[in-house]
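A protein chain is absent from this complex, but the other protein chains hold their places.
Let's turn to subunit A:
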């Protein structure tokens, strides 16, 4: 196995911090383990807590290229692994000279030249450092998980016409999921698991301050505690970190420097996206 990218969890924390991603103990240790043990890391959690950002930050911190496979319903092998360039093959056959034997054409048509590499194959074949991000794994069909199993446990892909391609250099793999459905046990077993949740007050404040450096510390503090109060209500959709950051930007753009009832009432739409959530927040935070 090749050398690891990170020296210690502290090193992870420092370098991700430099890339603009603030970690905590659990994140730093888990990313370190994923890198050191060469296992894929499954990151689960509510929308907007920075799952995809984590992969991007790791790519940036290690100077790797980020290859992203966005999952969706109906994603299949041809979109995830590889596909034969059918049109080009057809051209090749039509352009073949009369004297050519079938075997020659056959070998020729199933060569590298006619292979369209999709994200998974691309990530495996790269020799430079790579971060592979399989985004929103839970959106894909169950069959795709089966497809991922071979790739993620042995880092190899079998193409019948070409043989088995083994990774020249193991990429760091991130899978993200919103838990709209349980992923299969088999997939989970092959991965390390990290549940990202809404962060603690201190860390969230630090995140807001690092993303929106112009905001006053006092305001960031009261913003974070208000967001936490909102999360404690029974809402349809709790505000996420990215929405906290948006809120901070909004307050800044409006030139508001304290978060009072008036300010919250006029900007609540940035953090809450359902009418019923609005009503509930208004009544229980006594905004009117």
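We adopt the following convention: contacts are C-beta pairs under 8 Å (C-beta built on N, C-alpha and C of every residue); 3 or more make two chains touch, one makes a residue touch a chain; residues count from 1.
Note that in this section contacts and distances are computed from a predicted model.
*Asks:* What is the protein name, per UniProt, of the chain that does not appear here: "Diol dehydratase reactivase subunit alpha", "Heme exporter protein C", "Carbon monoxide oxidation accessory protein CoxE" or "Peptide/nickel transport system substrate-binding protein"?
*Replies:* The chain we cannot see is recorded in UniProt as "Carbon monoxide oxidation accessory protein CoxE".
*Asks:* Could you tell which one of A:79, A:92 or A:228 touches the chain left off the display?
*Replies:* Looking across A:79, A:92 or A:228, the contact with the absent chain belongs to A:228.
*Asks:* Could you tell me which of A:65, A:149, A:165 or A:192 touches the chain that is not displayed?
*Replies:* A:192
*Asks:* So which bits of subunit A touch the chain we can't see?
*Replies:* Spelled out for subunit A, the touching residues are 8-9, 25-26, 28-30, 32-34, 36-37, 39, 41, 44-45, 86, 141-142, 179-182, 185, 188-189, 192-195, 197, 201, 222, 225-226, 228-229, 232, 234, 236, 260-261, 264, 274-277, 279-280, 284-287.
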